[in-house]
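With one protein chain withheld, the remaining protein chains of the complex are depicted in position.
In order of appearance the chains are A, B and C, and numbering begins at 1 in each one.
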Amino acid sequence: MSEILDLMYILVIVLAFYVQGQAYYRPLVKAFGVQSTIIAVISFYFFLTTGIIDYIILGIILIAIRGVVTPLVLLKVLGGKYGEREKISGVASLLIVDMAFFFVAVLVIFIVAITKIFPNDLDLLFSFSLFFQGLFLIASRRSTPSQILGYLEEENAIVLLGISLIPIPLLIEVSIFLDVLGLVVISSVIILEKKEHLPIDELKG
Amino acid sequence: MRMIGQLGEFCLYSDRIEKGICPERETLKKENYRSIQGFTFAYGPSAGGLLESVGIDLDTFGEYISDVKVIPYKIRKVRVKSIIDNSILYVERINGSFSASHTISFITAIEEGLGIEPPYEVKIGRIVEMELERIRNHLIVMQRVVEAAGFSVPSFQLLYLIEKVNRVIAKSFGHRYFYGVNGLGSLRFYEEIKSLEEIKKEYKEIYRGIIDNRIFIDRLQSNGVIVDKEGIGPVARSASFKNDARNDGNYAEIYKELGFSTVTYDEGDAFGRFIVRGEEVEESLRILSSINLHSVEYESKKRNNEGEGIGRVESPSGDLAYYVKVNENIIKEVYLFAPSSYNILAFSSSMVKNIFTDFPFNWESFGIWLSEVGVIFE
Amino acid sequence: MIIEYLIIFTLVLALISVKWKRIAYALLSLDSLFFIWFGINQFSLLNYLGVFSIVGGFVWFFSSLFSIFYDHEKWLAPSFITSILGMQIALISSTYLQFLAGYEIMTIPAYFAIGVNRLMKSPAFTFMAFGEFSTVLVLVGFLDAYLQTGSLYFQHVFTYLPLVLVSFGFMIKMGIFPFLVTEWLPIAHGSAPSNLSAILSASMTLIAVYGLTRMAILSPSDIFLGLLLMAIGAFSTLFGSLYSYVNEHVKGLLAFSTVENDGAILASIGLYISYPNHVLSLFALATVTLFVSAHSLAKTGLFLSTGLIQGESISSSNTLKDTFSVVGVVLLTSSMSGLLPTLGGVATWALLESLFMDAFVLHSVLSIIPILVGTIIAMGEGFATAAMIKYVSFTQIFKTSYGKDIRKSAIVLTVGVLVLIAGSLSIFLFPSFISGTNLGVPPGFLLSSRFSSSAFGGIAPFFILFLIPFFSLLLILVFGKPKTRTAEVWNNGREIKDKYTSFAYSNNIRLMLRKLLRTKVLINGVEIAEDIFWIAMLKISRSYIKFSKLIATAYMNSDLRIYMVYMIIAFIVVVLLVVVI
């Protein structure tokens, strides 16, 4: 069974990679929705192993707000123009940096340091990794939608971290707070912001 | 008012002609990129990736294109300076894919020269022809682009749709390429156009499927960017300029009546041209659905015996214009402005700095037909 | 000892060659055969260092044989033989000083080639500056060893400090990352003749690795030094092969390929030094010798094949070619690309195998280094294959020939065949790893890699060498020979005006890795920062030159080049005195 949990964790990370490597906005948002849903499934899994009903509540909140409402709002804000993308150079080289460096570095830091503090919570590795990837997404992109997604991804990381560490009622409150904050940020920033239009040489080839 | 291009010894503008050579287009000027490390890679005339015989010399230093030269291999002498009825038959066959546009433009020029006013139904009929031709040609262009991306399912679906459109044309007009349909004084039409609704439905589905594929549109985006405000056809419209002979050409009024709206996109790249074509197909289908057509014979009442005229229509790849000087029943002089002559220039200037694998996408996205470029009138 | 007379004989040959060079070359090839015999004797006593003498013997044999037909220049023969003399001294040395003397004598032709042959000053001085720096490092390393043991003879030392110093000294000489220039400079900038380039490129590596291995055997193991060397070696492999791929100079391409191989060799030495367990380190040591043999032989053959090429740029050069040279160069390049069943293939297999065994044995966070090293070396092999295909295509296959030279190409072919056959013989370098199975590979044919008593993997190169031609013949028997008709090559129905160039062949990678290569696409061409290390080195050496010029002008006002020649001659005399006494 623990292998399945691991696979779900790794799926969360894989989706983070996907987000990092994706220049088009719409699939980016959808991937975020899926990622949040998987985290909700992890929460349900914890309910199965611990029997604490709060995990179910958390999962439902996650699916409802982060899996459905937030992506829908984002998609609506982005509008229906086909083929809209961020004009970034070297999407994939960023992806490689992300994969090769952030993941491995986190892995090493984790094994060297964090296991000393929390010797039994090895799954924390994934939430740390996700957090760093969110940071990297914000740092590596210039467009507002991607940066907001980076922020949302970091929130996901916090929730993922919290599932195994923080007392669950508190986590629910925190996650709702974060969600509301996220929605406010989205609506205030994106709607006011104009999307950038820059021709870039690197897209060729 | 915009400049369109060289029409024989005149420079054609959207509202007039001027004697002499057109001013050079600033946006299409190329720097001389011939490099020391480079060499010329010959592509065509006989290649699997090209529909027509055209030689393309690509100056490169490996994958990167530093200059392009397009050499038409289809140089033909066309004997149009004879009796009008004969010359129409020749004009029809200059470029089969744009047969309707060519013929209608040619006949319009003659009518203008001889002062003939065709009835309203004929004009409507010509628009139907041109829009059907546009639909077919846009579908062909889209199919070629999709095929170059190895996108097999939509490619075959588009081929199927092209065949369907061809059959519609053949049923209604008696010939797939509108041969023998148009004449001075007649428009042949057999039966009502049917099954467009079905085509519309199928097309919509295929089109959405294609532009939802991000790998595919990634190949087109920022490929072959050209922003020329004096450009023609989809090339200009993809860069958000509303240049269209349907707005300012010979049949502009009727298009206005039909509620025609110009499709534009704002990138000016191969993707923009793809989108413009894609949505123009829908627009054409919409126009066609509002028309009810009958076969017409009309008496050509000449107001004068000799004269000169220009017919300009919007072919699927942009403005197409004929200048005709006519005396009695004999054509004295013919000049042609073919959209492909502009598109070849636009292509070769937009191809610079791209790489080899971008070539088919960019080439096809212009909808160039070499056969109308290498024509010499006799 | 007989071997010392051999050295004196070589010295005499160097003198003879001033007047009768062909005779000197012919006698030198005999002399080299003796050295092979000497090496075999040494190796039969389970002394891995003997392999270096065997390989050296082969390299000298083929290049001196080639020189008989090749040499057109007056000063070439003496410096060629002097270089070999230096190598011989280094290989039979028993004291630090002898080794160092041999080492310096060996590099004299390099100084000569770029210092005297060309009028460009800065490359010569850059090379000298780094050469001196390297010598100083090695010298200090030896000095420390001397202080520890109190003896000038090679003996076990107690700390790994001498090894550290010596490794960095040799790394500069081998042109390891980031000192890529020291390898590429004398060959490309000096445009040394083909036979001399072969000796320079093969010998620098061979003798430097010899010295390094010898010190490594005598030093205590250290895992961190080992991992460091592995990492440096990996980067050299990657950059050496990448630069070799994008290089347009006939010999520059091969010189960078040497850097790549040096990197791989350094990685295997690092593995040996890190010593995770006894079986594995034995395997690594054998890998070092195998890799050195593979590189030296194949590279010699390739440099000799440049003797068939006229011109320096691959795109615009002309080649003398015939079936012999084509097959020979294909075999040599396949070995350099690390393909089985050639010598290079077995070496690559052994290296990758030992790296990943190391990762498995360590089984900790430290495993990440051998894994990354293995991955980077695998990438380097990919680049190397591309570089080698570029070389063989644009010098032999893709070009039409303008003539042939059977004698020279026969030598190239011989080296090629040797490299192919030696692949199967190479398993004897691993005497304690030979085994067999009952599944078609009888005992004595299977080289099995292992880090404990049970096998990790294994290959039987002889069987590959036998089975592929066997199946091919079978296929020819089944399908028959093709019926052929000759036609013009298809070029879209037009005549070919321009041929695809080798520059264009590697331009994709310039565009793809534009961040790494710092590619700039200009109006009339593509520019890459291939020389980025060269520029850095030049800056460092320029300040050094300023400093030395200051001193030089204070003492003497004559031409600096003459001063250099004087220095060299004086150095030879002193060194020879040391050796003889």
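Here, contacts are C-beta pairs under 8 Å (C-beta built on N, C-alpha and C of every residue); 3 or more make two chains touch, one makes a residue touch a chain.
Methods note: contacts and distances are computed from a predicted model.
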item	value
Undepicted complex member, UniProt protein name, chosen from "Dihydroorotate dehydrogenase electron transfer subunit", "Formate hydrogenlyase", "Phosphate transport system permease protein PstA" or "Trm112 family protein"	"Formate hydrogenlyase"
Among shown chains, those touching the left-out chain	A, B, C
Residue of C:Thr95, C:Asn277, C:Ser367 or C:Thr414 in touch with the missing chain, whole complex considered	C:Ser367
Positions on chain C where the hidden chain makes contact	323, 326-327, 330, 334, 337-340, 345, 348-349, 352-353, 356, 359-360, 362-365, 367-368, 371-372, 374-375, 378-383, 385-386, 389-390, 392-393, 397-398, 400, 437-441, 446, 449, 454-460, 463-464, 467-472, 474-476, 479-492, 496, 498-500, 504-509, 511-512
Where the missing chain touches chain B, by residue	41-43, 47-49, 62-63, 146-153, 155-157, 160, 213, 215-216, 218-219, 355-360
Residue ranges of chain A at the interface with the undisplayed chain	2-4, 6-7, 10, 21, 91-93, 95-96, 99-100, 103-104, 107, 111, 122, 125, 204-205
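Operating definition for what follows: only the chains that are shown with their structure count from here on.
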item	value
Shared interface positions of chain C, touching two or more other chains	511
Two or more partner chains touched - positions in chain B	63, 353, 355
Complex contact set, residues of chain A against chain B	23-24, 27, 82-83, 85, 87, 199-201, 203-205
Contact footprint of chain C on chain B as seen in their complex	31, 33-47, 55, 60-64, 66, 353, 355
For the chain C and chain B complex, residues of the former touching the latter	491-494, 496-501, 503-508, 510-511, 521, 523-526
